[in-house]
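A protein chain is absent from this complex, but the other protein chains hold their places.
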Amino acid sequence: MNTYLLKRARIDAEAGIEKAHFLNPRARRCNKSLGDLTGLTGFGFHLIEVKPGDWSTELHRHYYEDECVYMLAGVGTATIGDEQFAVAAGDFLAYPRGGPAPTIQNTGDELLRCIVVGERRSHDVGDYPNQNKRIYRNQGLPWNLVDIKDIETPEGGEKRS
Amino acid sequence: MNTYLLKRARIDAEAGIEKAHFLNPRARRCNKSLGDLTGLTGFGFHLIEVKPGDWSTELHRHYYEDECVYMLAGVGTATIGDEQFAVAAGDFLAYPRGGPAPTIQNTGDELLRCIVVGERRSHDVGDYPNQNKRIYRNQGLPWNLVDIKDIETPEGGEKRS
Amino acid sequence: MNTYLLKRARIDAEAGIEKAHFLNPRARRCNKSLGDLTGLTGFGFHLIEVKPGDWSTELHRHYYEDECVYMLAGVGTATIGDEQFAVAAGDFLAYPRGGPAPTIQNTGDELLRCIVVGERRSHDVGDYPNQNKRIYRNQGLPWNLVDIKDIETPEGGEKRS
Partner (left out) sequence: MNTYLLKRARIDAEAGIEKAHFLNPRARRCNKSLGDLTGLTGFGFHLIEVKPGDWSTELHRHYYEDECVYMLAGVGTATIGDEQFAVAAGDFLAYPRGGPAPTIQNTGDELLRCIVVGERRSHDVGDYPNQNKRIYRNQGLPWNLVDIKDIETPEGGEKRS
């Protein structure tokens, strides 16, 4: 079988990785990264399953990476910034860089299944509004997580520091 | 309605853009770019419809951009380099940068529907093996298309030319 | 006169910008950015003058930007990490990304003059070892400065947070 093709039966047989968000144990999902399985590195392409009552992720926003969700099955409630919306199969949610923080809760009785696509940049910054925390992700460094209240924003008055 | 959410009914009502490949009139499809409709710029996210007998694209390969396809409905024959494979709903095809050239023909009787995701880099190079042509796409310049036989590959012996 | 050419007399007549480092008032210099004056954006090219006793910059290291210094006149003591070296006209100092933190003190009686070249990336992280502080510079966001002791490094166990 060609390594560039994953047949549906092969995808269904895949166990997937159970992931809980490091800041929120109720933000948990089963993740089959079809992109990782086939050697894609330019973006992430994931099949996600969220159980009834669980959230797809801790509410967060990226400053530099676009992300989106295409609903395949089940129903949920999407939070986008301050607003909430019912979502179902065939709906599309866009999370452009710098936009409001989103998450989706499975508010139905069956599995919520969706495709999640996200950029994989060398550098990103993200905020967790409900935790008052900011994360810095820079290639080659460990993730850096800080309380937003501990961040100073000096005026350098110059390009080079 | 939130601009970050496209409900299924809204997507269905969208006319889409009929696109024929500039090098092959039988490589034609109807394209609803959900990413463009919602302001994503970091990658393209497209719903594609290909009619029976048509091809999704002219056979081509990217040197710098990853691309992938997730089949939603219909059946087709995927060409990946020298090989051919039957594809149907739920199948996933990965086209990693530098890999073999792919395309999909709708070999069934109904619409072939799929999701296509692709990187949007500032710079890319692509080959059309059946046309013996290479394309250079660089942000801010028009596309440059050349016959591969007209390309020289000098040894510069230095970094700066 | 062509805007791409700065004659020596024109450079000499330039007042330059007096800059003190926001973390250290004795790290101060007069900066003539020849690159800025001529519209270069891909890197910084600066003529720097440091008075006797002053430092070229607060000791710092970049994680993602290369920088270098070419000495034109005067004498100084360069600190590179834990070591110190005498420097004079014609010497070259390289500060590769991720390397030890450098600075130069003018330890002579006349002006220390040098060329400083540095990358201008969209994203960088820097440390000030003598201040126990880290700076995050990301295009479009204000500089973020934190005490290194306030940084957590969680193990996410996943690509997407």
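We just call them A, B and C in the order they show up, numbering each chain from 1.
Keep this in mind: a residue touches a chain if its C-beta (ideal position, glycine included) is under 8 Å from a C-beta of that chain, and two chains touch if they have at least 3 such contacts.
Computed from a predicted structure; not experimentally measured.
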Legend entry - Left-out chain, listing which of the shown chains it touches: B, C
Legend entry - Of C:Ala27, C:Ile48, C:Ile80 or C:Val125, the one touching the omitted chain in the full complex: C:Ile80
Legend entry - Of C:Cys30, C:Leu93, C:Leu111 or C:Leu141, the one touching the omitted chain in the full complex: C:Leu93
Legend entry - Chain not shown: contacting residue from C:Ile17, C:Cys30 or C:Val117: C:Val117
Legend entry - Residues belonging to subunit B that touch the chain removed from view: 17, 19, 21-23, 31, 33, 44, 46, 57-58, 60, 63-64, 67, 98, 116, 118, 120, 122-123, 125-126, 134-138, 140-147, 150-161
Inset, instruction - Against the chain that's been left off, what residues of subunit C make contact? List them. - result: 2, 4-8, 11-12, 34-35, 38-43, 45, 65-66, 68, 70, 78, 80, 83, 85, 87-97, 99-100, 102, 115, 117, 119, 121
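Following the convention adopted for this analysis, only the chains that are shown with their structure count from here on.
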Legend entry - Set of chains whose contacts include both subunit C and subunit A: none
Inset, instruction - Could you say which chain's mean Cα position falls nearest to the mean Cα position of the entire protein shown? - result: A
Inset, instruction - Averaging only over C-alpha atoms, locate the centres of subunit A and subunit C and give their separation in whole Å. - result: 36
Legend entry - subunit B and subunit C, separation of their C-alpha mean positions in angstrom: 44
Legend entry - Distance between the centres, which are taken as Cα means, of subunit B and subunit A, whole angstrom: 25
Inset, instruction - Going through subunit A residue by residue, note those that touch at least 2 other chains and give them in order. - result: none
